[in-house]
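With one protein chain held back, the other chains of the complex are shown just where they sit.
In order of appearance the chains are A, B and C, and numbering begins at 1 in each one.
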């Protein structure tokens, strides 16, 4: 028997597997019993409703997906009244993902979702579609520190800061988020990308640019998790191209404590239970009694004795 | 008949196709006649010889390649005596790629390679393996301006500044390179990445991290070319995941004037002549008399009349 | 009142929602039919074929090509025929790009990844006596199981099949088997002109009034039916398409502007459709 539980700050999850924001809704309960997941992160919400971006909203790339969904949201009041209750009925930790255009707005929405039953708040300070040209809070350490501090003062719920990979120094930003009071980091959101239809010369996305996700980005995000894990003491939740249990192992070895599965849900909506059972088996086969034994394994390795094989 | 010639600053190339530095050597002449290429960029050289990184030096990723070759070089004197003459004998424009650890070193090596017959100098201010943790000149606008300025004073040869994608604001860096006196930009080098063997928990590369190239990165680099093309007036040479003529069309539509083919040479050493003839055919089929008609086509599009299809 | 209670289960609260399967089917045949059209039959796991006309599946179209581009997302395909007891699913598809090209390479015995059944299908009402089905191209695939369901419930179908040329008139026999009166119109002799279709429909309606219109596969025909629906006061349904990623309402990529309750909402074709009321959908 493998103990699959992981701790993310003060929160204990029954296992490290959960969906990435925007990649699962309650509909997934028609595919399998969601109560087996470690946590559930619904799609990011904002205070005011918005329609999202023009279609086409997705485009395929080599082993990747570009999306410019653009955070369509029914707004906070609708979410609180109609959607949150559905999620809370799942009975597993619900981490509400929120997005906003300013630090005050962020503080305000976080205050409003700090309701009984809500396990934590994921702050999407990284969405590349939101601000002009893809600029986001988490592109800089200063703006990250400011927004996380403001949010920290507004809520006592655990805060997960979701970082953007569209930055030259993810480790600095991670340190800033930790200093601002984040309880955990989600590394990372999508890479700003673009694709052009060579028949029409038009961008393949209605919004011109969009976020790149999927297996293509995994090697870059693994490096980011590895760097962040060396820079901060708070737990890291990996997000980027996770398709199977081996990918989760790779991220945990690089320093992550848990894993979010995004795009893979579109390719196979039953993927998360499969990852969970394969991960359990992986630990079992190697005699690991706790899945936490995977965390940071590569960080703790001594340098290879001989690298010239 | 399509006119395939493109102008990169003062340099006219017979066509826009050339190898990315480090991805082709004179050996390719055993596969096809290299004189058909637009230009040739040999592997980056440094002043002092170095051995490169420990093996394994490459690892496969989904539609991508991680490499930590680590710039093995026989050093400048050996290059000038034994390698450059071989390249110059090709009779096409040879753009010497150089790398260095400081601005002075960069200026020095550029001065020394400013020899008759050399068509231009590509300055690799972006190699992610070179400086600690992958930090490179081109990660910041200030350091880029400084190094390009120093080089500009050292040589009157055309300077192509090869930027790194490991930055939060490629457009700012592009503007700095232009301000410093670069004649063209190469956008971009590889993304710093990492992969871990889940059996041994060891990094798959001897050097732990390495540069990610190949189709996986193309959507991000297309976005970068699109952004840079809007920010600068000097020509842009695209580099990132080019596998076929459609990829070249995509980059040119996004604003590039020429294209470097890297990793694709490893999958098919005969790929560049094939790209060339497919690109010619693409133009022919659409009645483009000049390949230059492709440049910036997407930039010049009016916004789609209706995006909701 | 919907006839199919497996449609009713989609409604929330009280009733258990229809389960969605993610599994593999075994290809029984995958044959070229005509033009770019192919026909695939699969044997699927228990329960997976428990679908409704107008619903669809998401197919994983794997291709052997390390070098070229590959389909990354699944591809949505309407059910052409389903048989719960024998666990059979059939699809009629047109080769249009990467995914469908890969699909045509599957051979008998291969396993194909399927997710479904998905979406809201067509709704038939028990009191109806006569429906009109107008299909063009691959829209035939989507509407074939509707004619079958209508037949089973004693509803008469009049079917107008439209195609570019006579050889592309797929599955006429299938409609005939289900007791439908089938009219065939093609571009080659201009019988498919909108004016002619309108004449036909008005004629049929005058002789034996329609209770509902159904269509799929042509924007021109959608427009026509919307007009006639309003004028003749006959309700209607249309199955529409949009590019999909998840196929089950999670990603919000497949939206279309739908007129509902006096305002236009961006609804998800995979989740709120693919079947919508005629008056809700704007032709484009």
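Everything that follows uses one rule, which is that a contact is a pair of C-beta atoms (placed from the backbone, for glycine too) under 8 Å apart; a residue touches a chain by one contact, two chains touch by 3 or more.
Predicted model only: the values in this text are computed from it and were never measured.
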Candidates C:21, C:38, C:57 or C:72 - the one touching the absent chain: C:72
Which residue of A:26, A:46 or A:268 touches the chain not shown here: A:268
Option touching the unshown chain, where B:62, B:93, B:120 or B:193 are the choices: B:62
Positions on chain B where the hidden chain makes contact: 22-25, 27-31, 43, 51-52, 55-58, 60-65, 67, 69, 72, 214, 265-270
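Basically, only the chains that are shown with their structure count from here on.
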Centroid comparison with chain C (C-alpha atoms), farthest chain: B
Chain B and chain C: spacing of chain centres that average the CA atoms, whole Å: 48
Rounded Å distance between chain A and chain B, as computed from the means of their C-alpha atoms: 32
Between chain A and chain C, centroid-to-centroid distance (C-alpha), Å: 36
Multi-chain contact sites of chain C, meaning residues that touch two or more partners: 256
For chain B, residues that touch 2 or more chains besides their own: 308-309
